[in-house]
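What follows is a short report on a single structure.
Moving on to chain A:
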Amino acid sequence: MIEWSHWLPILAMLPLVGGALTPLLFRHRPAAACFWAVSVASVTSVVAIALLLRLVDSGGFSYAVGGWLPQYGIELRMDEVGAFAVPASLLVLLSLVFSRHYVARAVDASRVSFYYALVLINLGGLNGFLVTGDLFNLFVFMEIFSVSAYALVATAREPIASLAALKYLLLGAASSLLVLFSVGVVFAMTGTLNLEDAAAALALSSPMPAGLALAGLATGFAVKAALFPVHFWLPDAHAAAPAPVSAVLSALVVKAGIVGVLRTLELFGGAESLLQPLLHLVVWLGALGALGGALMALVQRDIKLMLAYSTVANIGYIFIGLGLATASAVSGAMVHAVNHAVIKSALFLAAGAMIHRTGLRNIDDLRGLGRRMPVTAFGMAFTLIALSGAPPMAGFTGKWQIALGALQAGHPSLVAVLVIAGIVVLAFGIRVINALYFRPPARVAVASATEAPASMWLPVLMLTIASLALGLAGTPMLEFVGPAAQSIYGTLP
Partner candidate 1 sequence: MSGASSLSLLALLAVLVPITGGLLVFTAGRWNHRAAGLAVVGVVSLGSFAIVIVMTIAMAWQASHGLQAESVLFTLVPPIDIALRVDAMGALFAATIAALVPLALAHAVGYLPDDARQWKFHGFVLVSLGCMTGVALSANLVTLLLFYELFSLLAWPLIVHERTPEAFRAGVKYLVYILSGGGMVFAGVALVYWLADSAQFMPGGLLSHSMLDELPRGGLIAACCLLLAGFGVKAALMPLHGWVPDAHPAAPAPFSAVLSGVMVAVGVFAILRVLLEIFGPALLVELGVLPWLAGFAGVAVVAAAILAVAEDDLKRRLAYSTISQMAYVSLAVTLLDPTALAGALAHITHHAFFKGGLFFCAGSILALTGLRKISRMRGLGRRMPWTAGTLTLLALAMMGIPPLSGFVGKWTLGSGMAQAGGFGHLAVILLGSLLAAVYLWPVIYRIWQRPEDGDPMQDGPSADVGRERRRWMLFAVLAAGCITIALGVAAGLPGFPLELARLAADQLLGVSAWK
Partner candidate 2 sequence: MTPELVDIRPLLAVLVSLACAGAVFAVRHRARWRAFWSLAAAGIKFALVWSMLPGALAGRVYVYQFGELLPGVAFGFRVDALGLFFALVSSTLWVLTTIYALGYMRGSHSLHRFFGFFALCISTTVGIAFAENLLTLFVFYELLTICTYPLIMHNEDLAARRAARKYLVYTLFGGGLILAGMVLLHSVTGTLSLAETGILDASVGDHWLLAIFLLLIAGFGVKAALMPLHAWLPAAMVAPTPVSALLHAVAVVKAGVFGILRTIYNVFGIDLLRDLGYADWLAMLAGVIMVVASVQALRQKEIKARLAWSTISQLSYIVLAAALLTPLAALAAIIHIANQAFSKITLFFVAGAIERGTGRKRVDELAGVGRLMPWTMAAFTLASLSFIGVPLMAGFVTKWYLSLGALDAGAGIYVAVMVISGLLNAAYWLPMIHQAFFKPLPSEPGNDLRNRPRVSSMMIGPILVCAAYVILLGAGASAPSMPFSLAEAAARFAFELEVPLE
């Protein structure tokens, strides 16, 4: 009988170590670096899946690093939120596969091994963040994935990339400081950094410093998650980064911010009087983000910028769901986080493949590409429709649940927000589809383009299929996250 909990540190440590080794081992062999990174990510994915199966089979479990038991030692634990490590590892894996040909053009040759290293470290940071049971480590892992993300944005050759990275860095650093400060406050109040113990202590504590900590944590993670109105670093950063990085950022890194928010809610679950106003605020900010992001996406000409704004919109949906605090809304938000990750990475990868083949990123320039790159274009068209929330694709489940939750909570106007935002998303989706399929090519680069290599279209296709499959698997997913939603919020209506 293997003790499953021993596997938990592997989830974080393997990519971290693997990433650190990459520049040392493969400095001048980019192809080998890619192969190495893919191998590491594959093993990590297998471990993640194994842990998920274990979780489904017999519930959550935890591991004390070095045998030091909680309250003093570092605790890692696997729960339903931590299960996000599975899509995270798989999506990073696919992005790495995609990167093989992509980085040759998009990243300076001398930086390629660092690129792979950073992606792996990012994954390690994410996984660690997801499975840690301890506030301080939460902060540490957050810094790991954040810093690697800043650097990844900067690897792009685009002139704007370093500026975007700087913007991202400044805001990210500020939010990290807020989080660190709040962690300090919590530790000062409770004397522990373990999440469960701290939560128990906070439930009994006085509102004033706890409120400060809550505000700090929430704001800090909200910046990471790009909640409106602290989202403005996101479009530039996501648009400027290399496409696979954009995929990872949009799909996973901002979701880590959401996981952070969930952890915060977990931490303050006992202090209901503090939580209520915050949740209210989150709902309406989310609604504004959903509408504003969708509308901003509609007016973009750059395809990646458009996708980046749509991320803002989808983060808005998720926050609506979290803020509504009803069973169906919260589980819907959690499922939507996964589904959006899959859909959005498919979109970014498809956009990347197009940019890779044509060098063009303006939607109007991409006209007529549908016939030149059939698989990629199909993937993009399909996932754009999925993104709008058309049933039975993946985008639908979460929105439906959030809408139901909105009605249960007595906010019918939010249903209108969701519906209108969905229509707007579909509208810009149709705009892209229109350009791809129904317009004659306007650029020579398009007319002479051919389908991307298999290392690019295969991940796109797999994610496209996944965006349908996850939509059909809505019920099991909701059932899976249901208990977690209940436990985070105490009891939900």
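Candidates were picked such that all candidates are chains of the complex that A comes from, given by their letters.
Basically, contacts are C-beta pairs under 8 Å (C-beta built on N, C-alpha and C of every residue); 3 or more make two chains touch, one makes a residue touch a chain; residues count from 1.
Note that this is a predicted model, so its numbers are computed, not measured.
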item: Touching candidate for chain A, same complex, options 1 or 2; value: 2
item: Residue ranges of chain A in contact with candidate 2 within the complex; value: 385, 390-392, 397, 400-401, 403-404, 407-408, 412, 415-416, 419-420, 422-423, 426-427, 430, 434, 437-440, 471-472, 474-475, 478-479
